[in-house]
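Have a look at this one before I ask anything.
Note that this complex is displayed minus one protein chain, with the remaining chains in position.
Showing chain A:
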Amino acid sequence: MVLTFRCIKWIVGLSKFDKIRLFKSIRSRRLFQSIKETFMEALLHRKIFRKNPVLGYMHMSLAFGWFLLIVVGHLETMIAEHSLFVPFHKAVFFRYYEGFDEFFLSGLFSFLMDFLLLFVLSGLMFAIVKRFRKKLFGLRRTTHLKSGDKIALTSLWLIFPLRLLAESTSAAVYHNGGFLTSGVGAAIDFIGNPAIFYYPLWMAYSLSLGFFFVALPNSRYMHIPTEVVFIFLRVAGIRLKKQNDSYTDVQVFSCSRCGICLDKCQLSVAGIDDSQSVYLLKNIRNKNLSDEKLFNCLMCGRCQVDCPVGIETIELRTVQRIESTREYNSSYDYLIQEVATKADVVYFAGCMTHLTPRVISSMKKIFATAEEDVWFMDEVKAPCCGRPLMLAGQYEAARKLIENNSRMILDSGAHTLVVSCPICYKVFKEDYKLPDVEVVFHAQYIYDLIHSGKLSVDTSNQRMVYHDPCELGRGMGMYETPRKLLGRIGEVVHMKDEKEYAFCCGGSLGNLKISEDKRKLLRDQALVTYEGFSPDILVTACPKCKKTFAAGRKLKVFDLAEIVAGAICVDSLSKEKEILEKQEADCYAVEGL
């Protein structure tokens, strides 16, 4: 009853548009998609299986096994009673109330029910072992449990052994058991008179079952019904907003505390083990989220990739950061509107790229060689793109920077905006409204230049390891383009942990609390792995990653723009040299030197 009430409260709490989306999806084909996903993930736990088969089996056997026990049990009762409507308690405790006489297919049902019970018990065995010997399951750490969870867990773990014992006692007394219950029943018979154990065992079984359901709404097992609601809402197209609402709650309560996100989080290498996603969600539920934990996350996205429920951990954290910083968003009144230069293409280097000047000179060389009409927008000065401010939660303040930059870009009349920093790329693509302007990442832009013949590069047999920046890879889904580009020039080594499983360099602007020496531990974790492939160089597509790795002094690090600039064909160079010399001459002319 508590569950239905909660479910209704959540749906009512959705925004008007979301409610419409939800009802439309139920009436459309998406209903089947929701049901299918519920089946595949909530019952069969397909995602967990792909990550770790034993873990997947454990979750599946408990969830799917229990589900089948209920369904098959109902069928059995319906056939035995010769009626479509059977009281719920009769179906659940079938072997207590009925099952004394033979009925159609009773033998088959006895076998099936016993088999399913064995199935569930095997998963239970795994669960018990996992709690005490987690390394056997390939997990380095699992979640700490609250007392409410421990109580619910204990009653859950007791349900099936007690069911086995209770049904076995019935089997011993009434001979209505299958292969498993008859066997155990015989054992009970051997120990003593089963009739003595009969009522106590059935009582214990029903008590633990009832207790579990009472304890459920206040424990991690709330995730079971919530996850189903979540699936339906997500398939309906409902998304998280920039403030806490009903959908946030649904996601927060869908967490099963499985601990898979803990395993993936690199912060544990640095000794930080209280700010991971599972704890964030716990703190949100308990309303005791501190800034120290909220901002102590790299926002790298590794946890989100493997979450079996599909909780959007990064977006949820962003919403909490926005809520936390509402009171102190600056107004940036000092921003003035600079005059824009008319051009076809605008290049925005970004704050961090200015600290990697070789990337800028490489981009200039590339533009010149390809004879592109480019306005280097922030060559002298421009506001930050706004994303670092958003990562710090201050979305309102970031709006001011976005307005200022947007005005300049639109005034230039350009059709293309090229960026060389993935952090800028993400915000320009997702949060800026630039009609008729295509936002292109420099890897894509350069690849297009080569493809269209405006730029040609020499090949070499340089062995490169390419590091996927978090903001570009998991953040924007761009994994192949940089590899295709680099593949034109040298050899890109294939690694096991790459693309969406790639390491974070540790330089993240998403984490505002971590100390520099802890960042170095993360950096070295990645570097040691890359060194293991014996590359000639390490290539990345993000200036922050580049600065971070270069400080490690283990491998030479380059941005892909530098690699391209260094590989430009000699014949095209002479014209480019002409253009650059003219640009230099113009520069000196202006300064009167």
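Please note the rule applied: a residue touches a chain if its C-beta (ideal position, glycine included) is under 8 Å from a C-beta of that chain, and two chains touch if they have at least 3 such contacts; residues count from 1.
Rule of thumb we're sticking to: contacts and distances are computed from a predicted model.
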Choosing from "Cysteine desulfurase", "Periplasmic dipeptide transport protein", "NADH-quinone oxidoreductase subunit F" or "4Fe-4S dicluster protein", the absent chain's UniProt record names it "4Fe-4S dicluster protein"
The listed residue (A:102, A:274 or A:292) that touches the chain absent from the view is A:292
The one of A:34, A:155, A:226 or A:394 in touch with the missing chain is A:394
Missing-chain contact, candidates A:83, A:147, A:331 or A:452, resolves to A:331
Touching the unshown chain, chain A contributes residues 291-292, 295, 325, 327-328, 330-332, 334-335, 351-352, 354-355, 381, 383-384, 386, 388-389, 391-392, 394, 401, 509, 512-517, 544, 547
